[in-house]
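Have a look at this one.
Now for chain A:
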Amino acid sequence: MAEAQAKAFVEFQRVQKSYDGEVLVVKDLNLSVARGEFLTMLGPSGSGKTTCLMMLAGFETATHGEILLDGKPINNIPPHKRGIGMVFQNYALFPHMTVGENLSFPLEVRKFNKIDREAKVKRALDMVEMGDFLSRRPSQLSGGQQQRIALARALVFEPELVLMDEPLGALDKQLREKMQFEITDLAHKLGITVVYVTHDQTEALTMSDRVAVFNDGVIQQIAAPDTLYESPDNSFVAQFIGENNTLEGMVKEIKNGVALVQLDSGDLINCKPINVTKPGERTRVSIRPERVEYNKDRLKKGVHTLKAEVLEFIYMGDIFRTRLRVAGNDEFIIKTRNAPDQIRLQPGTEIEIGWMPEDCRALDA
Partner candidate 1 sequence: MTDATGPLLAVDGTPLKRKLAQSLFRSRARAFGLALPLLAFIIVVFVYPILDFLGRSVYDARFATLMPMTTEAMADWDGTSQPTEAMADALVLDLVVSKKEKTIGKVATRVNRELSGTRSLFTKTARSAAKFESPFMAALIEKDKDWADLETWQAMKTASRVFTPAYVAAALDRKMLADGSIVQQSEERRIHVKLFWRTMEISFLVTVFCLILGYPIAYLMASLPMRTSNLLLILVLLPFWTSLLVRTTAWIAMLQAQGVMNDLFVVFGLATEDDRFSLIYNKTGTLIAMTHILLPFMILPLFSVMKTISPTYVRAAKSMGATDWTSFWRVYFPQSVPGIGAGALLCFILALGYYITPALVGGQDGQMISNIIDFHMRKSLNWNLAAAMGLIMLVFVLFLFWLYDRIVGIDNMKLG
Partner candidate 2 sequence: MKKTTLLLASTALVMGASGAFAGSHTGSITAVSWGGAYTVSQIEAYHKPWTAATGNKVVSEDYSGGIAEVKAQVEAGNVTWDIIDVEKSDAVRGCDEGLFMEIDPTSLPNGADGSSAVDDFIPGSFTDCAVANIVWSTIFAYDSSVTPNGPASIADFFNPAAFPGKRGLRKSPKANLEMALAADGVASADIYDVLATDEGVDRAFAKLDTIKDIVVWWEAGAQPPQLLADGEVAMTTAYNGRIFNAVAGEGKSFEIVWDAQVLDVDMWAIIKGAPNADLAMEFLKFSTETEQLAAQASYIAYGPARKSSAPFVTTYHSNADLDMGPQMPTAEANLATAIPNDFEFWADNADELNERFNAWLIN
């Protein structure tokens, strides 16, 4: 712990924020970001992500607590002296300046001479493959192009820390995926630290070194994408990240790190206890759709099975998506790869489904 603290580049210590003196939109936030790390704040709208970013950038002041940058408290440093690059959701490209002037702006205010400026602007534009657009106006660019310029502008003065607030929110899916890749690629190449905000979990998972899941002003879990996906700490995270089946029930016993859960339908299943500790507790059991198995041949021995009725079969190209009724839950989804030997389930058929106990997580109710 002490070591992590020493290495932290950005650090929030017990930060609270209230706009109106009545409601805390950020509650007791502790977070540290290492140098060179790509950290994403993920959470539903209104969960306080932007607020955190704005406090870090200096546009909002923390009501309580301390924010450290490179070990130094920055609460009293005005935004323009923090040296933090920012990319805004709507890019905030200055409409009255050309692309070149936009990029040159941060260099001008830093008193670079003309020759240096031109060289840096050119390098930054080339970096985002927009070298030919120097004298265009932002209004003459497409959304994706504007986004690249905004990125270049945030990077052109070579900040060590770059903040991005839903920068891809306005782009269509394909462009978004392409840009996701480009941004992470650039960030790693330049070795910069990035704090990235999004409400899109796929984006968070694909881009980040670590993801902090926000809800209601509190970080629910902060972990690497795979941990987050596979081992959500609570039912909010499980619900929010990826697709997820839930079944409600009560803990019967916990033994050897395995919990026996009696579902409300009466069925008994084995789960991994995450935030349940003793028998009698209500719990919500979470299973990922792709971890559910119905092919009898592949079901492992000793695995609990449940009866299920096929309600709907959806062909999605790369995968099949089947909706089942399981233990009274009509929204139970399973996903299977479109392999040559894969069975296509017909609506109306009765099947048996099962999963590995460690894939089934007993979370808070």
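Here is how the candidates were picked: all candidates are chains of the complex that A comes from, given by their letters.
Simple rule for what comes next: a residue touches a chain if its C-beta (ideal position, glycine included) is under 8 Å from a C-beta of that chain, and two chains touch if they have at least 3 such contacts; residues count from 1.
Not measured: the values here are computed from a predicted model.
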Selected partner (touches chain A in the complex), from 1 or 2: 1
Residue ranges of chain A in contact with candidate 1 within the complex: 57-59, 78-86, 88, 90, 92, 94-96, 105-106, 109-110, 153-154, 157, 163
